[in-house]
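Every protein chain of the complex appears in place save one, which is left out.
Take a look at chain A:
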Amino acid sequence: MAAAPRASNSAAALAGRKRSTRSDDAPLTRSQTKTKADRADDTALAALMADQSAVLGEDDSSSGEEQGSTASEAESDDLADFNSDPDVTSSEDEDDDAPEGEDVDSGNDASEDELNRMLAAEDGESDSSESYDEESEEESSDEEEIEPAVTLSGLRVVQRGRHLDMPDTLPSEDEDPATAPGHSTDEEIRQALERNRPNIPGPLEHVPAFPFQQDVDSSDEAPSDLSDDEHTTNPVGRGIPSEWYADHPHIGYDLDGKRIMKPLESLDELDRFLAKMGTDAENDDYWRTVKDKYGASLKLSDEELQLIDRIISGRYAEQESANMYPEMIEYYSGKPMAHPLPQPTEPKRRFIPSKWEGQKVMKLVRAVRMGWLTPRAAKKDSRPKYYNIWAKESSEEAPNSSASSNYIPAPKMRLPGHNASYNPPEEYLWTEEEIREWEEAHPEDRKAKFIPRKYDSLRQVPANPQLIQDMFERCLDLYLCPRVRKNRLQIDPESLIPRLPRPRELRPYPTTESIRYEGHTGKVRSISVCPTGEWLLSGSDDGTVRVFEVSTGRCAFSLDLGQRVNAVAWNPMPGTFLFTAAADSTVFFVAPPAVGTLEATEMTRSLIRSSIEKKGSFSAPPNARPVHIDWVLPSEEEAAKSIVLKLEHRFVVTRLAWHRRGDYLATVCADGLSRAIAIHQLSRHMSQHPFSRNLGHIERVLFDPAKPHLVVATQKTVRIYNLQKQQLVKRLRSSSNHISSVALHPAGGEHVLVGTFDRRVGWYDLELSSDRPYRTLLYHKYAVRAVAYHNSYPLFASCSDDGTAQVFHGRVFSDLLQNALIVPLKILTGHRIVDGFGIMDCAFHPSRPWLFTAGADGTVRLFV
């Protein structure tokens, strides 16, 4: 092995200079440089193989580490031999001992340094590509100093040329490192030329463009590659100086032992002289013609001359205009590019064989060799050699596996029975009667498709006239057979019903009749509970208005208005004792003096007195619509009946609604068209019609308990108006044709109950965008007359002409996520149905969970 001498050689030759490493690893380097870039990997692989083979071959090797190092070196040599490139070897050797190297000694200068630096840069590239083989090298710092800014292909060209032809100038450089710049010799120039010209021996046409110019690309490689085989490979063996062949016509021998001839000398002495004299006009290039070391004449191009000029004048060999430091091409920049990156620079490591992979492979190979690693036992083929081809069908029909559960076998035809035989037994043959019956029946109703017939022999059987039809039906059977088995969901219908709390858990709510408020002789149309819950007001068809004590049922006050009382309403102003009753077209303000506490009576009296005094002090706004409603003071007779004020309308007043402050009263005249709704202000004795157009048949109006909203229920819709902004806030549509009543939830008025004459009660949630009810409750048998919310308990009730009032739990959640919970609680019965009228009105006690119902039987009942 040549490892030891080469190592010493490298130590000696190389003092921080990498050029000497070339001689160390010459075979490998050469082989690699000789091969194309594509072949670099192959080389590495070959090296790997050699390495392994070396390791495996040396059975007596002790440690893996040692083996690795020795093997890599052995491998290098082996590889060189394996590649068997004698030309390279010889040329390298020739380089090593090139006579030109001695000449260089005399002329060391800056330009040479420069050149060397450039070379070093190139070597850095090349060496780093070979770093797999050079594990412990000293030149790593030099290598990384300069990164050549040229393409890889260009670099390789350079490397190859240099390796082939470069004279070894190192010793001289080492000896005179401080030689003055600015001085150059022909030899130096020639070296430079040779370094920069890869294919010196070849024809000039094959010389690639100046390698440092970036427009050199791989298209030039192919011819240079050819020239490798033809000219540049010097097979002369190592250690044979070229001057030995100076006097010979050949320069060495090839593998076959044939001479490699020197290039032909085309000119004789005379011609050379003439050329030197420049007599020939065409041939005055003598001055720029040099000879290479093989004796071939070489004509320097203009660029090369310029290069020489620059070197002579002490400038950079490279053209100054050429960009030594080209702009960095930011392949990977933050700027978005218009086009995708076609060929991004491949990283260097792509081309480097992995050392660790190599070691791993080595280990594996070794393990295989040593028998530690054995191939996996072949998987036993569990499939049977023979199949029961029918087995699959039976397994598919079995509904065991999940895959086969979806399999639906094609509908099978019934197998023919004895009756289908051409010669059936006698008992299968039909009687005449059966045949007649069969023929008379509709084809779809026939119990059999054919009549069994008896033939003496099979050949007497006629053709089946129904054959086409049967085949078609069979096709239909197959075609219309369901492809997918529909899985019926196993859902308990009970579980789909929402789980509602039990009514028992939702106590308290009215359950039983407690007190009957008697005295009316006609239908009680309307009731109202005073805000303190102490008194109950009722208006009846018998023309009377009565005030009952809630706790006992005693009628404390009765007033005969003479006409049917359509509506009654307490004034909700606290501390007063005043109520209104609408009979015919008049609204009566009644303040009974003998009921209610002394203070309340006094307050009511002063309220009415002040309102009468203020009457003239306010004038209606000028653009207001004319109002045909009169505030009338009662007559003596009426005043004796404790009527304090009257509101004379033009139409029959059907509904009353107080604002919660007790100053505004809304009245509805159902026939009033555009003047159906009027709002009266008690303190100023003023009336106005808030709507200028006819909204339709108005059923109810309500003031919102919290907001300045007015709820107007017509026959089909419920509209909510903002009175301050004078705009429509919401319109709720009912599914029915006739709304009978409407109620507002006390907490913010975000929920509206609407009762209709077609038995339904709709719960509307204003927070939902829909104008349809959130829930529709259809429990009553007849028309719903009234609906009511409780003030504080989560209760609401509806009463109907079927004589029942129904109580519901209606809980409203404030978190906006849950919808209202509605639970039917109780059906309250007891009222007698009179002339088809059951319960006309219902109202909750303001503080207790009690429900008052006004029946057509003339009683008002309290359910507790």
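As a convention for this text, contacts are C-beta pairs under 8 Å (C-beta built on N, C-alpha and C of every residue); 3 or more make two chains touch, one makes a residue touch a chain; residues count from 1.
Methods note: contacts and distances are computed from a predicted model.
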Which of "rRNA-processing protein", "NLE domain-containing protein", "NEDD8-activating enzyme E1 regulatory subunit" or "Mitochondrial import inner membrane translocase subunit" matches, in UniProt, the chain that is not displayed: "NLE domain-containing protein"
Among A:Ile260, A:Ala296, A:Ile311 or A:Ile515, residue touching the chain not depicted: A:Ile515
Among A:Glu534, A:Asp704, A:Asp765 or A:Asp801, residue touching the chain not depicted: A:Glu534
Omitted-chain contact residue, chosen from A:Thr345, A:Ser551 or A:Ser635: A:Ser551
Selected residue (touches chain absent from view) among A:Ala569, A:Val587 or A:Ala600: A:Ala600
Residues of chain A in contact with the chain not shown: 508, 514-515, 532, 534, 549, 551-554, 556, 575, 594-600, 847-848, 864
